[in-house]
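Note that one protein chain of the assembly has been removed; the remaining protein chains are unaltered in position.
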Amino acid sequence: MAKAIESPSFERYGLDDDRLRWMLRNMHLQRTLDNRGFQLNRQGKIPFATGSEGHEGIHAGAAVAFSRGKDVLVPYYRDIGLCLGIGMDPLEALLSMFARGADRSGGRQFPNHFTSKAIGMLSISSIIAAHCPHAVGVAYAMKYRKETDRAVLCCFGDGATSEGEWHESVNFAAVHRLPIVFLCENNEWAISTPRERQMAIADVVQKAAGYGIPGVIVEGADPLAVYKTVKDALDRARSGGGPTLVEAKCYRFLSHTTDDDDRTYRSREEIEKHRHLDPVPRFERLLIECGIVTDEGIAEIKKEVLAQVNEVTDRAEAMPFPAPQELYTNVYEGTHEPWL
Amino acid sequence: MAKAIESPSFERYGLDDDRLRWMLRNMHLQRTLDNRGFQLNRQGKIPFATGSEGHEGIHAGAAVAFSRGKDVLVPYYRDIGLCLGIGMDPLEALLSMFARGADRSGGRQFPNHFTSKAIGMLSISSIIAAHCPHAVGVAYAMKYRKETDRAVLCCFGDGATSEGEWHESVNFAAVHRLPIVFLCENNEWAISTPRERQMAIADVVQKAAGYGIPGVIVEGADPLAVYKTVKDALDRARSGGGPTLVEAKCYRFLSHTTDDDDRTYRSREEIEKHRHLDPVPRFERLLIECGIVTDEGIAEIKKEVLAQVNEVTDRAEAMPFPAPQELYTNVYEGTHEPWL
Amino acid sequence: MAVAAPTQTMNNVEAVRATLYEALKADPRTIVLGEDVGARGNVFLITKGFIEEFGPERIVDTPLAEASIVGIAVGMAMEGLRPIAEIQFADFIYPAFNQIVGEAAKTRYRSNGDYTCPLVIRTPYGGGVRGALSHSVSIEALFYHVPGLKIVAPSFPADIKGLLTSAIEDPDPVLFLEHKRTYRLVKGEVPTGRYTIPIGKADVKRAGDQLTVVSYGLYVHQALDAAARLEGDGMSIEVIDLRSIRPMDKGTILESIRKTRKLLIVHEDNKFGGIGAEIAAMVAEEAFFDLDAPIRRLCGPDVPAMGYAAPLEEEFMISTEQMAETMRELVRF
Partner (left out) sequence: MAVAAPTQTMNNVEAVRATLYEALKADPRTIVLGEDVGARGNVFLITKGFIEEFGPERIVDTPLAEASIVGIAVGMAMEGLRPIAEIQFADFIYPAFNQIVGEAAKTRYRSNGDYTCPLVIRTPYGGGVRGALSHSVSIEALFYHVPGLKIVAPSFPADIKGLLTSAIEDPDPVLFLEHKRTYRLVKGEVPTGRYTIPIGKADVKRAGDQLTVVSYGLYVHQALDAAARLEGDGMSIEVIDLRSIRPMDKGTILESIRKTRKLLIVHEDNKFGGIGAEIAAMVAEEAFFDLDAPIRRLCGPDVPAMGYAAPLEEEFMISTEQMAETMRELVRF
């Protein structure tokens, strides 16, 4: 569990005040965007949204550890904060929610399935764990080309580790000592399936032993600890030390998606019991206690984030859907007719 | 490595002399049948054969641990000795090699893909690890029906543990604490792929930790140790203790199959270095030292086994192929035409 | 089909649910397994409340691993249970392909009947629900080529009940496809009590003599609407609901064609290599001289999937107007 924070002598791992405020802002941005998604869904403006409340600490921490322009992120569908944190424009999140033509997938993908070759963020499908071997292939390419300043960050949930493709991916990466970090965002649930029906172990890291790679648990509500853990693992990967399995413990505070109703399978009490794991107030408290932000500063961040989210919401909403003919493009390079 | 055997006070785990001689006989039967397969292949009488030289200790030991009429074996394709050991008639092995119509699969399956519902031996395909979930399903049925005197023995090689389906199977069995023993026959090779290119761990049992089940290593060249280990694991399974991963270390002395030529990927020296792991001479020596068999007794066993193998060879060879029309049966119950 | 009064009005979700419930009640060998089928009661609430009534041993929330969901069900079936496995969305069935095609479909064959595999795999498929790339696909054509499997895709509540009952009692593996757009959209009368509809029998949902339309799934409903509209223009169109995809019903199709002398096949799945290909090929082989017009297929476009944006989905889906237009063209041909 998280370490108690009592004095300004907290461990900031060399991150300066601006960076720490940036992290807090990232967490607020993520939460505000999530809320916006649920809100737009309730308003009937978008058919579907996913929330990542509870994951913000992981995303802010991992984003800072990520080396922009070098590393490659293979995100999970719950990683909006991480995608924003490595450089994605918040407008993209809204374009994806609204399925606008200017969305990088052209309005094809479900929300939160971002892609950007430019910033090194792989396109994933909704098929759980199917992205893991891709991450390994990217890491293989880096190692093969001797790009020793690069590594891959591959994210997934606790549920994803049950899939065969996850197993095969970690095993291959381990055998070839590839520059990759496997980051499990263990939020205790896979839709309605709790950890104990998903696996017979208390911690996902116990799986690392079977692949001969190190496994590290980190408190996901603590973005600084996440930063340090993921940074160490990425550094190790880049220097030829091979893969690491990082398990960031967190809790999913919302329903799985707007299509889900978690009251069918967990009590409100159970959720409240985990409320202390909410990374946003925790990190706020820490930064206030350490004199890095003030209450007013936080209010300012929130205001500014909200203004930005409002602005991109309006901009995205005003943009057009893709044209129907876009259905037929990018099947192959060039023509797509099966009968030539 | 195997314990030195110096006196008759060896650990026989309650097995009487007849049983021990039966085990030795089983090992000879297996080896003689394997040789027969390779021989028939060289003679051009059968297109294909598999050998299991080096695995005999595992098979003899596990076969005795198996509870006939109760347990279910989900064998690997290299498990001829184990199949014989739990009650399969040696004639079946030859019918399978010769692909005769009287073969239980009707001459459909590759050699060594045995089946017998009567003795509790599941039909497997050649698709590596695809049989593992079936084994788990059988164990589920046993637990569901509260058949607490039954368990499943599921066998596979070191290579098979890389497959996603293997991972998913063990995980499910662990979550549901099913009555099943996963027996890995680790012979260090998967065709030409050595263990270190298959996994980044020294011992397959290290994988058990990721599923929250016990893992036990046993010297596969020692049929008594295998008996004890597999028996304990089966007993544990039956009494609600859940699955165990048993890793029986052995060595594959022959080429993968008659279609393989292992000289392309491993030296004769490496094979000779492992010769001390040959279970047959080891067990012979042990039983002689303990006064359970004599040299003459062994010669007698060999002679008798050879006679039996000759006899079933002749009988099988004399039997007819399946009729061509057999191609069309047992697709479904009843008619098989897709256009009705 | 022995359908006896009285009946009850249900939608397709309720028909699946009621049939599963009756199967669980009737036979303790029946096990339902899949992701989120327990407390959540399946993402469409099909199994809602089942875990409370039948217990977690029979309503099994599995780990997130489709190959094992099917593979474990195969083992259960080989050992005498009657598993009904669920794949949460048809799009997630790909990881289970090996267990379905390589294992379930070949169990009886490879053991020469020593082992059998009475297994049902239920899964919701199809578009029109804004499911985007991975919650909208049709999968029937990826499986219908596979000997040893049966595939059904009914889309009326009464057919669902009769065919799901047959599937559960079938001694061989059956892939049971439920068009998710019809789940709450389609309602109908369902006979109470147990009855079966034989797998492999199509159903003439509307009689006519100028054109035969063969379809299944959501599009049967649209095809019926289109045919009804054209009746006003004096056109008489026969609409056949395939219901079963493997085996398929040659007799009903050929009989209809011999009457109408024209064939239109309509399906949501991509055209190239879809179910319509085999139907057209069969007819071109067996009823060549009975036709007065080329065999037409009106199918989903040959792109990987429908997109999330409404215009992309709409472009993918065939409208009732388009169906009516094509029917009109063929009648006038």
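Details
Read from first to last, the chains carry the letters A, B and C; within each, the first residue is number 1.
Keep this in mind: a contact is a pair of C-beta atoms (placed from the backbone, for glycine too) under 8 Å apart; a residue touches a chain by one contact, two chains touch by 3 or more.
On a predicted model such as this, the values are computed, not experimentally measured, just so you know.
For the chain excluded from display, the touched partners among the shown chains of the whole complex are A, B, C.
Across A:67, A:123, A:264 or A:308, the single residue that touches the chain missing here is A:123.
Here one chain is not drawn; of C:75, C:95 or C:217, the residue touching it is C:95. Across the entire complex, the residue among A:63, A:93 or A:142 in touch with the chain not shown is A:142.
As for the chain not pictured, it touches chain A at residues 72, 104-106, 108-109, 113, 115-117, 122-123, 125, 127, 130, 132-142, 144, 164-165, 168-169, 171-172, 175, 329-333, 336-340. Within the entire complex, the positions of chain C that touch the omitted partner chain are 67, 91, 94-95, 97-98, 101-102, 105-106, 109-110, 133-134, 141-142, 144-148, 246, 269-270, 272-281, 283-286, 288-289, 291, 293-297, 302-305. Against the chain not shown here, chain B presents residues 47-48, 99-101, 105-111, 125-130, 159-160, 162-165, 190-193, 197-199, 259-260, 264-265, 321-328, 331, 336-339.
In this text, only the chains that are shown with their structure count from here on.
Taking each chain's centre as the mean of its CA atoms, B is the chain most distant from chain C. Rounded to whole angstrom units, the spacing between the C-alpha centres of chain A and chain B is 45.
For the pair chain B and chain C, the distance between C-alpha centroids works out to 41 Å. Those residues of chain B in touch with two or more other chains are numbered 164-165, 168, 171, 175.
The residues of chain C that reach two or more other chains are 62-63, 65, 67-68, 95, listed in rising order.
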